[in-house]
Structure formats: structure tokens, C-alpha cells
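Yeah, one chain of the complex is gone here, protein chain that is, but the others are all in their spots.
First chain written, first letter: the chains are A and B, and each begins at residue 1.
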Amino acid sequence: MPKNESDPEDPLELNGVALLTNEDTHGEMVVCFTEEFMRLGYNASKILALFRDPFYIGPSMVTQEKGEAFVHDIISETFKAWNRECDLTPPQQPQAEDLVP
Amino acid sequence: MSKVYNWQLGREMEYPYDAAFPDRQFAFVFNLNRCIGCQSCTMACKSTWTFSKGQEHMWWNNVETKPYGGYPHHWDVKLLSLLEQSNPGGQTWNGQPADVKAPYGQFKGRTVFEAATTHISPEGAQRALGYLPTDEEWASPNRFEDNPSGSEKGHRGQLAFSSGANTPQHKTWFFYLARLCNHCSYPACLAACPRNAIYKRPEDGIVLVDQERCRGYRKCMEACPYKKTLYRGTTRTSEKCIGCFPRVEGRDPDGGGIPMQTRCMAACVGHIRLQGLVQMNADGSWKEDRQHPLYYLVHVAKVALPLYPQFGTEPNGYYIPPRWVPRPYLRQMFGPGVDAAVERYSNPDRELLAVLQLFGKDARMCFRYEIKEGPKVFENSIRGRKFELFDDTVIGYGADGTKIIETKVEEPLHVRPSQHANSI
Partner (left out) sequence: MQLLLDDDLVEGATFLCATRRHDIPSTSIRRFHQSREKAYSFLDPDERQEAFARVHQEFFQEWGLRAALDSGLARFQNLQQHLMAAAFRKARVRTEEGADLHVNPDARRRAIVALLPERMASTDRLDPFLNHELQHVSDMVDPAFEYDAEGVSAGASPSQQRLVRERYRLIWDVTIDGRLGRCGFATVATEAERSAEFERAFGFLADRSDRFVQLWEGDHPTHTEVLSLARDPRGFSQTRQIEPGAPCPLCGFATFQWIRAADISAVVLGRIRKDFKEWHEDEALCARCAEMYEATAMEGLPTTIEL
């Protein structure tokens, strides 16, 4: 079969998906995941670990795009708002090995 | 065509048959804020029902990464654009939300049944506007999705999936949408079958394909807007989710004789799923059942919304929309109830927090809950609103009144000691 121009209908063609919005929803994503896991009983450092783990695509995307300090701040604010003890120490520069599982 | 009442659209609509409602309807609520896309649900279904020859491409339950993926490819985009073509600019909602008969206002556009009357497809006249996906569209259930792709062969001494670094990543918002047959109140699959091989059970509203009658016309596959009937080449019949009916009937020995939630519901590690049977009025709207958790989530708290209600089949799967996703996308997918639902879910009240604790706690089906008030834990302001947390206790009862769940809002977390970490 001849190889023509990229065909958006071709399921084996690697193509991007156009989105109506490029709204930045990273912050809301962090709040949501933090609250969900916090209500499950996770402590703040366990939640931060999820954001560092590349296997958790959503959370790790936020960390990569926004930096760990951004995530760290939202986690501690959320814990504060829910009156829970936050076991995070002030943000440090992420170490290279923290980003690999 | 008959006139039937579709409460999700807040109006009457055309349907090829007269309305007939079950005593109780199979229904479920999925909390999309919690789905981690692990596919445990998918595999629970596959290993129970679709592991045989000819069922390789059959995924009664699937989880897709929105807005990128879909199984079959682009099913929803295709459906939405077919509807748009048939009624350009007219697929809109308005009107005031009102009680259980019109909780989202009124849909002014056309459903798949209404659009079919004026649309002749290459496949001829249809009972419901639709299309038949190609083999190719059924071929890869995880296309565009973020499934991990390890190194191709793996190196010596290294597992192929040892790193997530090769995972294709989406650079903006996305969420996982878990789907199965919605056991619709006005099933398009049933309407389209020329052999009357599809029926809706009067006892629980589960929609089944009679394998003896089916002759593989695939009209159901063309008509189901959710693309939840699938063709099996070896038997040349269509198959679909059977709602795990033996469990729903209470015939699974594990349930001790009372109805159990389906396999995909019970297997959900994210605790996003709650399934049950709801009571219906004569016009198909839900009978008030204040202490039923599904009734509460759909009609009282209104945090759970039907998937693409505009299709018009009155699906019985409801979703708590993911709160970080831009609203226009969510409104298209779940209708006009989205803003209020996200708002309420993000600022949960006392009862909602308690009811959310029922998700994933027991495999038996919950028919009623009760809340025992507990002490106020703290009072605060979250995002500028007053917030109070109470450590209430929520108790869930099974079909025969057996207590099946008792848990608190401030639920303690037990961590299994390391020597038992992976034992079940």
C-alpha cells in the first residue's frame, strides 16, 4: 500500500489529538489527587512520592511541567485546610535519583 | 415509533417500542476523580466471561484515556459528529432543572432515535443513528493511551518494564473513563435488532443478547451509541456485558445468597465504583428512595451524571466528573449538570463525605445506608468556604437487611506489616 500523507483515520498512524483547550489544570489536578489519597489515609510524603513516580503519568506530568515545589506547596496547603498533620519538610532541589523509580 | 419519557432529557422522545421498565434497574456510579487506569476491572471481566476463542477483541469493560483514546477508536467523536451533522448547531440544552423528572433541564436537540428518522446512512434506514466500526477500529483497545511501553526486549538481567521512562506522555489534562454497557432504559441495541434477539430483563433491567436468536446482523453494534455490543467471529453472534447477572441475582456463593456487585465493580482497586439496583416509577423516573446510595448520589447530591445523556438511550451508568477537567469538555460528555456536580464534589457536605465511604468497601450490593452522627473533628475554611468535618459512621445494608458495611468518615488506614505485604 502506498504511503500517503498522514491519515487521521488510520489507527496505526501516530498522530496528535487536537484539544479545544490548553487550559492549565495542573493545580486542580494536584488538589484532587491529594484530597483523594489523603482521604484514603495516605500521609503527605507518600502522596508526594506518587508525584515523583513516572509510572503515575498524571501526577508525574505535573511535577515535570511545574516543578516539585509547586506540588509540594499544594499538598501542604491541602493538608492544612483539612486540618491534618503534614509530614513534608520544606521543598528541596529534587535529586536526580528521586525521579527514577 | 412511540412516545416515551426520558427524564435525563427532561422530555418525551421517540423510541421504536413502548416503554417497559423493570422492577429494579441495574445502575452504577463511577467516581472518575479516583480512577487510576489500572484495568483491574477490565481483566476481572475478561477472566470471568470473555477468555474463549473468538473473544480476543472483546472487552465488555474497558478503560480509556480521555480525551485521547476510545474503544473502538473515536467512538464518541464519531457519534457526536454524526448527530451534529444531522442537526447542525441544534444539539443544545436549556430550561430549568426540576426534580427527578428533569434534573438537568431540557434537551432541545436530537437523540440517536430522532436523528435516524431523517438520516439515511450508506447502510440504509436505521432505527438509531449510528455506524458500524471496522475491524481496524476494534483492533487496539489502548490506542493513544498511556500504557507503559518498556524496552522492547529488555536487557540481560533487566526486566522489560523496569522503567516508566518510555511511557508516552500527554502534556495536558486527561482522565480515565471506565466503561461498560449502560443497560440503558431505552436500549438502542434492542431497538435495532431485526430478530428481537435482545431483551431487557423485567427483574433488573439487564440487557442481554439471546445467543440462540442472534444471527450476526450486527445492527446492535451499529446502533449502540456507546459501542458496547461486540461481534464474535467464531459463533457469528453478537455478545455484550451480561451485568454479571448470576451475582446480581444473588447466586454467587460468595455473597451468601444476597445480591453481589458485578465482577468489574468488586475488583476495582481505586474504589471508584458503586453498583446497585434502583426502584423505578411507572414513567421510568427513579422512585424516591432517600437512603439508597445511588439515589442519593444521582438525585439528592446530584454529583453523579449520565454519560452522554443526549444520545437518548437513558444510560444507567453515572459518573462523578473529574474536577480538574475543563468544563466545556465535561458538559459535552455529561450534560448541563456538570458545574453543580463538580462544585458539590469539591466542597463535600457531611452526608456526601459519608456516602463516598461506601465505595469499594464490600462486594455485596448496598440497598440502604444510615448515618450515625459522630463528633465534629474540626472547622475550617477551604477555598474561602466554611468547612466542617464530622467523624460520622456510615452503615450499609444488603438486600435482606444484613449489615454489610460499617465505616467512619475518618477511616483509619491499616498498613500490612512488611512480611505480609503481598499476601492475600
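Definition applied: a residue touches a chain if its C-beta (ideal position, glycine included) is under 8 Å from a C-beta of that chain, and two chains touch if they have at least 3 such contacts.
The model shown is predicted, which means the values in this text are computed figures rather than measured ones.
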Among B:134, B:347 or B:402, residue touching the chain not depicted: B:134
Sites on subunit B contacted by the missing partner chain, in the whole complex: 122-124, 132, 134-136, 139, 215-218, 233-234, 236
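One rule holds for everything that comes next: only the chains that are shown with their structure count from here on.
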Residues of subunit A defined as touching subunit B within the complex: 11, 17, 19-23, 25, 28-29, 31-32, 36, 39-42, 53-58, 60-61, 65, 81-83, 100-101
For the subunit B and subunit A complex, residues of the former touching the latter: 33-34, 36, 67-68, 73, 136-137, 139-140, 143-144, 146, 148, 163-165, 167, 169-175, 271, 322-326, 328-329, 356, 377-378, 380-383, 387, 389, 411-413
